[in-house]
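These notes concern the structure reproduced below.
A single protein chain has been removed from this complex, and every other one stays in its place.
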Amino acid sequence: MLKALSRIVAAAALLGLAQVAAAQGQLTILWAQWDPANYLQELVKDYEKQTGTKVVVETTPWPDFQNKAFKEFTAKGSAYDMVVGDSQWLGAGSTGGHYVELTEFFKKNKVAEVMAPATVAGYAEYPGKSGKYWAIPLEGDATGFSYRKDWFEDPKEKAAFKAKYGYELDVPKTWKELGDIAEFFHRPKEKRYGISVYTDNSYDALAMGIENVIFSYGGDLGDYATYKVGGIINSKENIEALKFYKRLYGYTPPDWGKTFFQEANQGITEGLVAMSMNFFAFFPALANPTTNKYAKVTGYFASPKGPTGKQFAALGGQGISVVSYSKNKEQSMKFLEWFIREDVQKKWADLGGYTCNAAILKSDAFRKATPYNEAFYQSMFMVKDFWAVPEYAELLTAANKRWHSFVVGGKGTADEAANGLAKDWEATFKKYGRAK
Amino acid sequence: MAIVQSSLSRWWNRGAIALVLVLLVIMMIPLYWIGSTAFKARADTTTVPPTVFFKPEITPFIKLFTSRVQERGEPDKAAYAKAPWWEKQVMDGGDRFIKDAKGNIESSGYVSRFVNSIVIAVTSTFLAVALGTLTAYGFSRFRMPGEDDWLFFILSTRMLPPVVVAIPMFLMYRAVGLVDTHVGLIILYTAFNLSFSVWLMKGFIDEIPKEYEEAALVDGYTRMEAFFKIVLPQATTGIAATAVFCFITAWNEYAFALMMTNKNAQTAPPYIPSQLGSGLTDWTVIAAGSLLFLIPVALFTFFLRDHLLRGVTFGAIRR
Partner (left out) sequence: MSQPALTGSTQSAVPAQSDAGRGMSDLAIRNWFIIPTIVFLIVFNIFPLLYSLGYSFTDYRASMNDPVRFVGLQNYRELLEDEYVWANFVLTAKYVIMSVAGQVVVGFGAALLLNRSIPAKGVLTTLLMLPMMMCMAVVGLFWQLLYNPSWGIVNYVFFTEGKVWLSDPDVALLAIAITDIWMWAPFVMLLSLAGLSAIPPSLYEAAAIDRASRWFVFRHITLPLVAPLLLIAVIFRTMEAFKTFDIAFVMASMDETELVAIKLYKMAFQEWQTGRSCALAYIVLLAVLAITNVYVKYLNRLKAR
């Protein structure tokens, strides 16, 4: 039996070697495992048809995506030629020497003019406003809302709403209106709840949800240039925003303390909530009548305005970078040149990828292509991101701890949470020598 | 148990059996849920309130083996009309197949990962049990200087969370070229399981009275012959239990499989939750994948069940 076993192992090893040999002469892109990666795999078949170079999109589940990518970087490995990294990785990727600088590429191909400006700032440029570019915006994304049109358009509901709040029930234009609507539809006895918001603490979901409100309330996460956070992260506006988010959490279904994109969508598909906050990347599932029985009555809107009229959407999405340890850097550049062509970007949008090409985003064809594209188009011009410094994850962990504890755990006050966070962040920046 | 069963002890017996059945039902409910999810239509998986009775379908299994992508709206009518019944079912679920240039459906890679799992788990279990038994016998029958420390060292190899040794392990493997190879994972799992197998086998071998080997030695057997002919047969329960646990550990191992492998040698556990990226998790496919994945290990245990329950039956001489 041992002999048979060793033969199996040897055969498998040979197979492995053969596959490695075949991998030369092909480009490998690493991304997370989700639908846009599938769409990308479909798109790159065209590249193979046109140039003969095979492109393989390797995927790994989201929770382990960063892990895998950075382990390969640490080992200076050449397993991946390109990586479609999160916008927050720009800091580590650029200063760590893992990404190839694309500033020349940008100038040569006028990428900054072709892509929407907010996407260039968010997905490509690091440090902020430096003019140095490290990635091509590939998949645009922002937070938006889905909602139950049928509940909103029901005449009885409209009448009751007008009676209680004094204005028409419609897509909320401000966060205050959104709060009112959530309160109005929150009926636990009927198993109907007002809203679903992000609360997952294990990575960046909660932070994305809250920063939406913070930015729109006129607050900020700090001065991105001087790294000053005292007085900014715990400003009056931020504390108001925190309190508001906690109020929204009160209108969510039971056991909603660890929700990210799936639960957010399930809130709608199972008919639980009136509105649901989610990244646009996950809306295709809602538009599909077979996966969402309420698809036909599901509408979408962009993040509403804050009390002072400011309007922002939290930035999601990724840009594609060339790995500096890759053995196929030239070919990767050629691929990127192909990718930013307008016809390819159009096909990318048709397949389901969220292009960042400004012209396509503005075009009627795109905006009418799906029920959510209009809201997406609006959002992409008002996106704002979290910190992209290499130590962003420590900032995130501290924010998650303070904010989750207050919003979901119900501990302490908003002031305590905000002030505690300011101290945490100051300590972190001091540790990395950024703040004086 | 008692030779003569009084009616009281018969009642105890019946009570015990009843309790076992109750326990069985409670333990099985979550498994039943996972199993039934593997046969549900996608829309039935997370309904409010939960769906207990439903019309079963095998669409999840079709989806498990094929490469798919989510539709963003209604399926293409022309393609729908042309599709065979199983493709229609998948399209009804909101997906479409990814087809290669020639129009053949691309496989999802589940089968190859399943096969990888079998190869890696079987080999590493065999190695871990074999080495472990030998080592356990050595520690059990012979005095070794610093024995307690060695045993404790062996135990300690299992104490660190994989997270911590991940990076150096990864670098080590890269340097030797073992990343994403079957051999690499086999070595890793063997090392990981050795501590358990040594300790468990020592526990069992300690229970086997030395007198039998000594009698055999007196009769002219060599130590080796005594080991193979006397000790091993009596240790079958221990070997069976150790094999089962080592196999289960290697079979279900997730962290290192995810870190150390990509396409070539990846086992099934990192692959099964891969459905989580879509906007609406397809729990049916995850359940189907898990259900199929459960079968080999359940069969393995089932075939060994008699050995597991045998116990050391020679009770004449006890310590």
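We just call them A and B in the order they show up, numbering each chain from 1.
The rule we apply is simple: a residue touches a chain if its C-beta (ideal position, glycine included) is under 8 Å from a C-beta of that chain, and two chains touch if they have at least 3 such contacts.
These numbers come from a predicted model, not from an experiment.
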item	value
Selected residue (touches chain absent from view) among B:17, B:58, B:79 or B:111	B:17
Among A:26, A:53 or A:74, the residue in touch with the chain that has been omitted	A:74
Selected from B:39, B:110, B:126 or B:245 as touching the chain missing from the view	B:245
Where the missing chain touches subunit B, by residue	1-3, 13, 16-17, 19-20, 23-24, 26-31, 33-34, 37, 46-50, 52, 131-132, 134-135, 137-144, 148, 150-169, 171-172, 187, 190-191, 194-196, 198-200, 203-204, 206-207, 209-211, 214, 217-218, 220, 222-225, 227, 237-238, 241, 244-245, 248, 251-252, 254-255, 269, 272-273, 276, 283, 286-287, 290, 293-294, 297-298, 301-302, 305-306, 308-313, 315-316, 318-319
Hidden partner interface residues of subunit A, rising order	66-67, 70-71, 73-74, 92, 95-98, 191, 199-203, 253-258, 266, 270, 272, 390-391, 393-394, 396-397, 401, 404-405, 408-410
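Just so it is clear, only the chains that are shown with their structure count from here on.
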item	value
Inter-chain centre distance, subunit A versus subunit B - centres from mean C-alpha coordinates, in Å	36
For the subunit A and subunit B complex, residues of the former touching the latter	1-2, 5, 8-9, 12-13, 15-16, 19-20, 32-35, 37-39, 41-42, 45, 49, 58-62, 64, 67-68, 71, 74-75, 77, 79, 191, 261-262, 265-266, 269-272, 278, 281-293, 352, 370
Contact set on subunit B toward subunit A in their complex	42-43, 46-48, 67-74, 91-94, 98, 101, 116, 119, 122-123, 126, 166-167, 170-171, 174, 180-183, 186, 258-259, 262-265, 270, 273-274, 276-281
